[in-house]
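All protein chains but one are shown at their positions in the complex.
Right, chain A next:
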Amino acid sequence: VFQNHEEDDRKVRRREKNRVAAQRSRKKQTQKADKLHEEYESLEQENTSLKREIGKLTDEMKHLSEVLKDHEKICPLLHCTMNFVTIPRPDALASCLPR
């Protein structure tokens, strides 16, 4: 009879240990997932903001390119033979400056 109690005792202790361990493990998993989600969301936001900035800068470049292209047509200086594609070459305009 004493031994039976011993065994029961051991079982109870084991179960409690396992319960606590399982609880710890679940908590660890949730925390890991939450951290990942947080990082993910921050990456998405950064991604969107970077793309927006690239759009803005590209727009500015295109605008500048157009301005320079228009100038090319009416530039009074002989050296101003600017040949553009999309990105204005600083050297083209620079050729209108003294060396």
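Simple rule for what comes next: contacts are C-beta pairs under 8 Å (C-beta built on N, C-alpha and C of every residue); 3 or more make two chains touch, one makes a residue touch a chain; residues count from 1.
In this section, contacts and distances are computed from a predicted model.
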item	value
Options "HLF factor", "Thioredoxin domain-containing protein", "L-aspartate oxidase" or "EF-hand domain-containing protein": UniProt name of the undisplayed chain	"HLF factor"
Residue ranges of chain A at the interface with the undisplayed chain	30, 33-34, 36-37, 39-41, 43-44, 46-48, 50-64, 66-68, 71, 77, 87-88, 90-91, 93-94, 96-98
